[in-house]
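Incomplete set of chains, arranged as in the complex.
For clarity, chains are labelled A and B in written order, and residue numbers in each chain start from 1.
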Amino acid sequence: MTPTTNGSTATVERTAPERKEPTYLFTEKYVADKSEIARRFIETRARLNANVDKANNFLVKRFYNIDHNTYLEGVLPAKTKELMGLVASACLRCDDCIFYHAIQAYRLGVTRAEQEDSLNVALVVGGSIVIPHLRRAYELLEEMYG
Amino acid sequence: MTPTTNGSTATVERTAPERKEPTYLFTEKYVADKSEIARRFIETRARLNANVDKANNFLVKRFYNIDHNTYLEGVLPAKTKELMGLVASACLRCDDCIFYHAIQAYRLGVTRAEQEDSLNVALVVGGSIVIPHLRRAYELLEEMYG
C-alpha cells in the first residue's frame, strides 16, 4: 500500500460505504438449542426489549437504530465488528454484552479460536479484572462450540 | 460452516496457533515524518519506555512480553488485532493507547476507512464520552492519511 493508494481509498470511503445486513449461518434458535446459557440470555433479552419497545421512547429508538447500523457489513466485515464489540464488552466488563456479541459472532460463522483470540486482546488491555467475565465467556463458548 | 466443521476448527486452534511478527509496510520514522502528533507520541513513548526498561522490573517485563505476544499474527491477523486494540483503547478512553494502535494499524497498511469503522464501534459502545478522544484520533488520522 502506498500513500497514493491510501488517498484514493480514503476518497472511496467518504462516498458512503455500502452497509448491508450480514448473512447469519445460524438462527438464534439454533444457538439456544446448543447452549443453555445462550437460551436464557436470548429469552431474557427478548422479554426486556419488548418492554423497552412498548415505551416507544424516541431517543432510545434512535440509539437502537444507530447501534444496529454499527455492526452491518461495511468497510469492515460484520464478523470483525462483532468481535470488536466482544472486545469492547469484555474490556468494559458487561456479561450481557459479551454474551450478545459472542452469540452474534457464532451465528456469523466465527470460529472458537477467533473468539478466544479476541478475548485475549480484551484480557491484556483490560487486565485480571476481566477474568471473571472471561470465565463466563468460556463457559458459553464451550456450550456453543463444544 | 457446520457444527462438525466448528468442532474440527476448534481442535486445530488448540494445537498451538503459530504466532509470528507482523510485516510492517511503514517504519515508525515514516509515520513520524508524516504526522507531528505521531512524532511527539513516538518520541515521548520511547523516552519513557527507556526509563521503565532501566528499572528492570521482573513483572513489568513479563507484562510487556505478554502484551507484545497479543498482537502478533495468529488466529486473527495482526491488522485486526491492532484495530481491536484501538477499539478497546477508545472505549477505555486512553489517548496514548489510541495513538499507539492507530499508528501500528497504519504501519500494517490498514486504511483510514477501516480505522474510522473501528472507532465507530468504540463510539457506539462507549458513548459520547468517547467523542473528545475521537476528535483527537481524527486529527491523527488526518495527519497520517491526509
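Going forward, a residue touches a chain if its C-beta (ideal position, glycine included) is under 8 Å from a C-beta of that chain, and two chains touch if they have at least 3 such contacts.
What you see is a predicted model, and the numbers here were worked out from it, not measured in a lab.
K.L.:
For this file, with 2 copies placed, note down how many copies the whole complex has.
P.N.:
Full complex, one repeated sequence, 6 copies overall.
The rule is simple: only the chains that are shown with their structure count from here on.
K.L.:
Rotating subunit A so that its CA atoms sit on those of subunit B: what angle is that, to a multiple of 5 degrees?
P.N.:
180
K.L.:
I'd like to verify one number: the distance from the centre of subunit A to the centre of subunit B, where each centre is the average of its C-alpha atoms, in whole angstrom.
P.N.:
Distance between chain centres: 19 Å.
K.L.:
Can you tell me which positions in subunit A touch subunit B when the two form their complex?
P.N.:
Going through subunit A, the ones touching subunit B are 1, 3, 6-7, 9-10, 12-13, 17, 25, 34, 66-67, 70-71, 74-76, 80-81, 83-85, 87-89, 91-92, 97, 109, 111-114, 116-118, 120-122, 124-126, 145.
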